[in-house]
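A single protein chain has been omitted; all remaining protein chains appear in their positions.
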Amino acid sequence: MTLLGKLKLPKAANGISAGRKSIIFLLVAAVVTLFAPTFITNKFYLDVLTLIFFTAYIGQSWNILGGYAGQFSFGGVMFFGTGAYASTILLTTFGIPPIIGIFAAVAAGAILGLIVGYMSFRAGLRGSYFALITLAFAELLRVLANSVEFTGGGVGLFLTYAPSLKNLQFDTPTGFYYFSLILLAISIAVAIWLERSRFGAQLAAIRENEDAAEALGIDTLRCKIYAIMIMGAMGGAAGTFYAQKYLYLDPPIAYSIALSVEMLLVTIVGGMGTVFGPLIGAFVLHMVNEITRNFIDTPGLSMIVYGVILIFIISYLPNGLMGLFRKRQDVLGGSLETTKNELESKDA
Amino acid sequence: MLAAAVLNGLMYGAIYALVALGLTLIYGVLHIINFAHGAMLMLALYSAFFLFELLNIDPYVAILIVTPASFILGYVLYRWGIGKLSKGRDQNILLITLGLSIIIENSALFFFTGDQQTVNLSYSYDALDLGFVFLSYPKIISFFASLLICALLWALMSLTDLGKAIRAVAKERQGARLVGIDVEHIFAVTFGIGIACLGAAGCMLLPIFYVDPYTGNIFVVIAFTIVVLGGMGSIIGALLGGFVIGITESVGGLFLGESLGQIGISLIFIIILIFKPTGLFGSKV
Partner (left out) sequence: MLDVRGVTKRFGGLVAVSSVDLSVSQGEIVSLIGPNGAGKTTLFAIIAGFLKPDEGEITLNNNSISGLKPHKICKMGMVRTFQITQPFAGLNTLENIMVGAYANTSDQFIARRTAERVAEMVGMTSQLYKPADGLTVAARKRLELARALATNPDLLLLDEVMAGLNPTEIDEVVHVIKEICSSGVTIFLIEHVMKAVINLSDRTYVLNDGKLIAKGTPRSVASDPGVIEAYLGHGAAKTMMGGD
C-alpha cells in the first residue's frame, strides 16, 4: 500500500466555495450589464459597449491558449475568419439560418484548432516558432479565401439585412448588445471554470514548465490541443457575430492581422491568465482609441499608441493591469485565497 | 516562359537573401526572432523613397547613406531598447519586437498615408534583351549589388576580428564573456548589421517594387520562410534559401496565378516548420 493510500483522503466537498468578494462582484456586474440598456439612452454608447464586449470575448479566447497555457498565437484571427465564413456560406449558399450556423462556426473553429494544434504541437513547436506558424496559417487561409469561388473570392460575401432572432440580426443596438454580452458571459464562465479545474492547473503547469508537467503525468500534447480547440471554438462564434452585425465579409476583414494583434493586446494589457484581464484590457484600449481619435483623427495613431502600450506593459507590468491588483498571478483561483484565510484563522 | 520566370525569381531571390541574411544573423547570434524585420525593411524602402523624391538621390547611391544609418538605428534600438526592456526573456522579446513592428508600421501609415509609392528612375524601363526575356536594368543592378553585399558580409564574418567575436558569441555566450568580449556590444552590433542589411535591401528593392505601410508584412513571411528553409543561423542557408524562394514565388506565380502563388510560400513555411524545423543547414529549433 503506498504512501497516499495510508492517508485518509477527505470526501470531495460539495459545491465550489468561491471567494466571497468575487461572487458579489460578479453579481453586481451581471445586474449592471443586464439592465444597462434601460439606463443608457444614447444608443451610440450601447454600441461602444458592444464592441468592447466583443473585443474582450475574442481576447479571452486568446487568453485560454496564450495566458493560461502559455502558447502565444499570432494568428488567432484564423478562427474568427473561418467561423465567419462557415456560418455565412451556410446562410448564403444553403439558406441555413445563423442561429444554427453559429454552431457550425464554433465547430469549424474547433476543428481548425485541432488541425493547426495537432500539426504544430506534434512537431514540438514552441515560443516564437509556434507564434510564427500560426501567423503563416492565418496568411495561408487569407490567400485561400481570396482565391476560391465559394468564399466569394476577393469580392467577398454580402448578407441580406433581415433582422430576426433566427438570423441573429437585430435592428437596434440593444439586440447586439445582449448578443455580445452573452458571448462575454460565456467566455468569463469558461475562464472561471478553467481556474478551478484540473485542466486549468494542467495548462498552468504546461505554461510554467512543460517538461516537468510531462513528468508529472500531464499529457501535454493533448492539453495544448484542447486549449487551442477552445480558442478556436470561441473565435468561430465571434466570426458569426461580426458577420451578422456588419453584413459583409471579405478576406482582408476575415483574416486581418490587426484582429490577431488586438486579441493578444487586450489580454496582455489587462493581464494574461486572469479572468477579467481581457475585459479590462478591452476597456482601456478602447478609451485610448477614443482619446487619440479626439486628438488627431488620422488612421494609425491609435495603433501606434497600442504598440507603445504593449512594449511598456511587457517591460514594466508583465502581469498586466490585473497585476496591480494582485500580488502575483493567482492561477488556481480565488478559492485558494479563501482557504488560506480559513487555514490561518484555524491556527489563530 | 519558365526560364524567364526562373531568372526573374533569381533576381528577386538575391534581395530576399539579403533580407533573410539579416534575420538569420540576428537569430544566430542573439537567438531572437525579430518580428519587426518586415517593418524595418519598409522603413528602409521609405527612406530610399524620400531620399529620391526630396533630394533626387538615386536609390543605388542612397545605399551608402541608408545602410550606415540603418546600422546605427539597429544598434541603438537593441542596446537601449530591446536589450534593456526584455530582460532577456524569450517571451518578452517576441512581444516587444511585435510591438515595435506595430509602432513602425502605423507610424508609416500616420505620416505617409496608405498610398503606394514607387520611384521612376531614368533607366527604370531600360532593359537587357536576352532573347527569351527582358531583364530591366534595375533588376540586374539589384541582383549584383545584393550579391556584393552578401559577399562583403561573408568577408566581415570570416576575416575580421569583429566577425570572429560575433561568431564566438553566437557559439558560446558565456565563454565569450569570459575571454573579455563585450557581449552586449556584440549583440547590438549584430542587430545593427542585421538592420543594415535591410537598409541596403530596401534601396535595392524600391526601384523594382513599391512601398506602402504594409510592404513589410509581405516580406516578413518570405523572410521567415527563407530563414527556416535555410536553417536559422546559417548564412549559406539564407543565401540559397533566398534563391529557392525567389524562384518558387516566380514559378508558382506563373503556374498558379498571382494570389495562389503566394500560398506556395506560406505552405513551404508550414511544411518545413513541421517536418524539418532545423532547415536544410541550420541548428536546433
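Letters are used for the chains, namely A and B, taken in the order the chains are written, and counting of residues starts over at 1 for each.
Operating definition for what follows: a contact is a pair of C-beta atoms (placed from the backbone, for glycine too) under 8 Å apart; a residue touches a chain by one contact, two chains touch by 3 or more.
Everything quoted here is computed from the prediction, not taken from an experiment.
Interchain touches from the omitted chain, evaluated on the whole complex, reach A. Contact with the omitted chain, checked across A:Leu112, A:Ala138 or A:Ala213, is made by A:Ala213. Residue in contact with the omitted chain (choice from A:Leu46, A:Ala104, A:Val190 or A:Ala205): A:Ala205. Interface residues of subunit A with the unshown chain, by the touch rule above, are 1-7, 9-10, 12-13, 16, 196-198, 201-202, 204-205, 207-209, 211-220, 328-329, 331-332, 335-336, 339-340.
Assume only the chains that are shown with their structure count from here on.
Those residues of subunit B whose C-beta lies close enough to touch subunit A in the complex are 32-33, 85-87, 90-92, 94-96, 98-103, 105-110, 114, 213, 217, 221, 224-225, 228, 257, 259-260, 262-263, 266-267, 269-270, 273-275, 277, 285. Against subunit B, in their complex, subunit A makes its touches with residues 72, 74, 119-120, 122-125, 127-129, 131-133, 135-137, 139-140, 143-144, 146-147, 154, 257, 261, 264, 268, 298-301, 303-304, 306-308, 310-311, 314-315, 318.
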